[in-house]
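Heads up, this is only part of the complex; the chains shown haven't been moved.
Labels run A and B following the written order; every chain starts at residue 1.
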């Protein structure tokens, strides 16, 4: 099993969720986060002085998938989240050692 | 203008005794009984005893009306001044919301607590000694520098104190006190904003008590109590100097003694802005202040005279409007984008500016005074940042700088314009400023020497809400520690 961590633009969330659902992936977890990268932040001004704000709001989406679904899921996220502009984000893939569904105690692929 | 008739000293002493008994009783009582089940009952007993020890007061002031003013006119005059006092009260809510809106959410409980206590302490101290210092009747030696008519209130039970005789049918003794007491507390509130986010709670409350109880009244008596500045010809209609600059000088001393907030000025000399946490709250504050100012200036006519009151309301509003617009345009030009916090400061600047001469100005002059104040305030905020005096809400620029401007403006525009008037105004500005500087310097200096003025760096970083109050202002919401460019749905 693998965990995909996709850092995406907030506006892309609905589309990404939809395309995952279409694929049959029925769960994911989203976190608000702030990204720093090629896409630059802004400079605000407050009472005459400058305030550099380097971080841009992003959403970090965690999607656990069976290994056989990994490539499809990656492709689905990419096509849904891509706008072609700087700041579209990245995906990071980790190996999962174990998955447990707390409610039932099922593990690994059954838990997904 | 001898407003406070001599009081029967016996009765006054009784009031005072009750007051101090109670205050001490309260503290001791609540400490002792803190863990006891019967505490609530006991405290009530204590109070009941204290009360029982004191005879009851007669009221029912005799009503020997003068025939110059009709009873109807007296009633309406009094009503307006009393209502104006209510409007000035709402300014305290304005200050509380403005100051908490322009500071960080980790210090919000502390600011709200301070501003709430300022009203409470201010009213009590003004009743205990302030009123009789500010309107002493006779000055010591007749010099017009200092006088004191004794502790406590009481004139309310005297012959004539609540009749037409008291003040030519303009207001009663109680209305006089009520209106003046609401004014007094504003001076301390101004200081509160400038020293916010780093001053310890207890020393600030001590400063408040002394400032409202003593300093404000001594300088106030020079003019409004009929003292030497009044004789000289100094003019300050509703307190550009007597209230606002006085508060502003206190704010200046406090801000200097405390030093800037951690992180405000970087080591490379640049200014690191610390944005206020809730701009709607700040806007509510400014508009409530404007609303309250109708009472502050309008009530200072000290009667409901149709022509004067209505002129004052118009000059006040036009100066505020001009100040807000001018500050907005100025910040727009200077910072390329219009700064809401500056526009808000501009409105207040216009209001402070017109306060000294609100009854003396034609409308065009009110607009000019307000607009100039609006421009001044923006550059003044920049100036104080450049010399690294950290004033979180801009209180020094608004109240001190524009208070001086407004006081001078009385000599430049309007019915009193003239070089000699400018001279009188300068004497007033300087003398009142000097006294307040020294007074505030001593009080803050002693507190600082006692090592009790500023919270520890650790507490400042954590926030005073936790350090001083162990409470959180918005516990349901997640704070952010990452400075971020917040885009809507990007």
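Criterion: a contact is a pair of C-beta atoms (placed from the backbone, for glycine too) under 8 Å apart; a residue touches a chain by one contact, two chains touch by 3 or more.
Keep in mind that what you see is a predicted model, and the values were worked out from it rather than measured.
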Chain copy counts across the complete structure file, not just the copies drawn
A x3, B x3
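The rule we apply is simple: only the chains that are shown with their structure count from here on.
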Quick check: how many Å separate the C-alpha centres of subunit A and subunit B?
53
Enumerate the contact residues on subunit A facing subunit B in the complex.
9-11, 34, 41-42, 44-57
The answer for subunit B against subunit A in the complex is residues 270-273, 275, 331, 334-337, 339, 341-342, 378, 381-382, 385, 394, 482-487, 489-490
